[in-house]
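A single protein chain has been removed from this complex, and every other one stays in its place.
Order of writing sets the labels: A, B and C. Residues in every chain begin at 1.
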């Protein structure tokens, strides 16, 4: 395994292998919506990376990535959180295995509204409180924190593609903070 | 596509293709725990098929199967429910996309306690009220309905392998009926 | 118990009794968001009554009411659904006891954004598929069904007060249908 491989979402599979699998089965993904909470656990801010999305656009996105063979979902969440937010973010993956929603990405955007031109992915989405310092990886141009009001504003929605803005609204709703 | 293929969980993929994919990525599964409810929605019985499990044993099991490429989770649930319970079961797939639990099946039973010798599967599990007449398919030797008390009894647990008894307890807990 | 009492949310308590209790403890409420689903369980429409709200305005609202002493939550849901939607609505109260959200109504609208000038209420909110014919009670001026897109439109939001529009968005998010 090379370093180069680790830095891609296709780690452990060659490009040929992943291309082949993509044409045969849906892939398992996880998504983590990083949030800041007040001391009572109420969400005050949601974190979004600015980076190149699957559709090629520069988009506001949450932490996202593939679950690998023989990897537990918790381990996949921790691996992608560390990769995207750095080693000092102190994410708190929730104890419940049940995600707040399941996002189905299809290559045909009309099926679910969630779109990925590369493949069909079934993504388990979790809200993850983050208490430490975040250092976004090189891949990301920026990591910014938004209040719930800002996160659903037209200005921020304009920076999102492929249904990512809807995912943010679903996450805010699950914590009772959708404006 | 032949009829024979439709009757297997590997529909749409040849045995060689599914064998290859299994060695590369986790597969997406759905599980439906069929229940009978009283008029107020309280679960009174849970349904279990008696059939050959992935580990080769004859085991009490819930409805279970793979999600195919480009298939929505709802459609996979309906397809497997009809296949296993017959066309007149009138299953009511819940409106929420979030499963009551996510079961991670590994080829190593020590990782999660849920075991599948064939592959790593990530299974989204739903409780599905069933209001019609059930006619289990040829594959199943029997379909029986158990009260919550019976479903967690030693006699019934003895008929389950690979963690299926735990799945039933998690399902009963999610509807508040775990004894 | 008089007919007049039955038609109020304060059934079983005299006006003096309920006034006194309101000044001492929060009241337990239930809210049911009636929905129509397609055969796969996907929500296609949400139902809203047009009636006088607690703040005196004529507002679009979901089914709502108090849980009485020694009454189970399921029974309170069924009672209020029948009272507001008529005896042929065939509501399907979900088997899970956990609500999709908990709405906290305060007499101070700044605390949670959910407002009730009468009292502090803790309301357990459920999405309830309805499969029969609805006949809104005399109290309601109208019952109308809205697509998710319509339910979050400015026109419909304008008809809602006291946070009811937010409740609808939270309900749609819980079933994955928030636009």
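One rule holds for everything that comes next: contacts are C-beta pairs under 8 Å (C-beta built on N, C-alpha and C of every residue); 3 or more make two chains touch, one makes a residue touch a chain.
These figures come from a predicted structure and were not determined experimentally.
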Touch with the omitted chain, as defined above, among C:73, C:90, C:144 or C:157: C:73
Absent chain, residues of subunit A that touch it: 35, 37, 39-43, 72, 74-75, 77-78, 92-98, 100, 127, 129, 174-176
Subunit B residues that touch the omitted chain in the full complex: 101-102, 166, 169-170, 173-174, 176, 178-179
Footprint left on subunit C by the chain that the document does not show: 13, 17, 20-21, 23-28, 66-73, 97-102, 104, 106-108, 111-112, 120, 122, 124
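The rule is short, and it goes like this: only the chains that are shown with their structure count from here on.
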Angle of rotation relating subunit A to subunit C [CA atoms, steps of 5 degrees]: 180
Busiest interface, counted in C-beta pairs: A-B
Averaged-CA centre spacing for the pair subunit C and subunit B, given as whole angstrom: 34
Sequence positions of subunit B contacting 2 or more other chains: 72, 97-98, 100
